[in-house]
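Rather than the whole complex, this shows some of its chains in their spots.
Chain nomenclature is as follows: A and B, assigned in order of appearance, with residue numbering initiated at 1 for each chain independently.
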Amino acid sequence: MTADLGFATVDVDRERRQGVAEIIYGPGKTAAQITAIAAALLASASGPVLATRVGAEAAAEVLAGLPGGAYDPGARLLCWRPAAPGLRPFRVAIVTAGTSDQAVADEAAGTARALGLAVEPIRDVGVAGIHRLLAHTDRLRAADAVVVIAGMEAALASVVGGLVDAPVIAVPTSTGYGAALEGVTALLGMLSSCAAGITVVNIDSGFGAAMAAFRLSRAHRRAPA
Amino acid sequence: MTADLGFATVDVDRERRQGVAEIIYGPGKTAAQITAIAAALLASASGPVLATRVGAEAAAEVLAGLPGGAYDPGARLLCWRPAAPGLRPFRVAIVTAGTSDQAVADEAAGTARALGLAVEPIRDVGVAGIHRLLAHTDRLRAADAVVVIAGMEAALASVVGGLVDAPVIAVPTSTGYGAALEGVTALLGMLSSCAAGITVVNIDSGFGAAMAAFRLSRAHRRAPA
């Protein structure tokens, strides 16, 4: 159930076990290593193959060696064989507090779409002008899950958590300075939210939020009629 | 949509909005205050009413003033009108790393059951003897969601995250001493997990995990046939 590439032990069983092949974490890997792992995964799996946090230069080099994929520079995402959304795809609202959070939202949206989810973007609706958020209440309530992406004090997650009954996945970002502590303040705030049942992923991890949404969609599909 | 009790502004709209009435957070409230809020919620809502983190003495005093509820001392939970599980309830596996994590598991299980979810307990399967966990692989994979409760280094969450494709809600606990930093180490570890798509709630928050699972169950119910 593994493929030994010498420098890496690829978990070729993961698509069977979890619905998507192992996703390649780009940092610390050379373009050649990414290419070799992606090739092994494309050979052993049948669905999407992704690499995250890949710079533009490395991406070009990888695609030269392994054509057929696409690179999304905003999301810094490489993808081969993206999933097609089904007839009634799982709908994820991706909400940001400010335009500085957009790169994280791009990673979340790019990953989610590559895995077959439908993304509903709601941008720049931080709580300093609460009416901006409230104007989207119906769209938020229509989603199967809501990803809230916010830095600084991250108050947006609590307000959204109180508006919807769907699962809320909160992503703290490193937006801000000083007491924002590079995202740690947002992280702690989301974990301490007064809105019950919010869950949290790592700082700036648009990828983690998309994967959490993908897990939700798997549970969703097998729900009883 | 609010009831003003003088000392508290009760959100009597919440059951309509989120499927369950506002849940009373016990610490810092007198028995009389808990009684008054619970009475207001019982009058304005039709489903379960809960109060968390209530000591045995206060619970007795509340129940004397507002009969018909039940107190679970392990979970430190007061509950009136618990939900009946449906024909095909949402199944939550609640997994602990050690017996010291049991109080948090009790809070999660008590809350989840009161909200109509079905709980599958898997106890004391920390990774120092990994075969203990692997023996439960099939039960874990059968669950609609998995709550992993662990302190110290909280490695259990990552291992479970790699075994199942369902949503994983990780609860760090304050079990351990020294470098365990009263749960902060477990919290940071779960947020940094190498298993993709795990989500995390606050330290020792069995309640938060149950509410996150309840949100999942709401999404689940409206899934298309």
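Criterion: a contact is a pair of C-beta atoms (placed from the backbone, for glycine too) under 8 Å apart; a residue touches a chain by one contact, two chains touch by 3 or more.
Remember, predicted model here, so these are calculated numbers, not experimental data.
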Identical protein chains in the complete assembly, only 2 of which are shown: 8
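Criterion: only the chains that are shown with their structure count from here on.
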Copy-to-copy rotation for chain A and chain B - C-alpha atoms, rounded to a multiple of 5°: 180
Centre-to-centre distance between chain B and chain A (centres being mean Cα positions), rounded to whole Å: 25
In the complex with chain A, residue positions of chain B that touch it: 17-19, 23, 88, 144-145, 162-169, 187, 191-192, 196-202, 207-208, 210-216, 218-221, 223-225
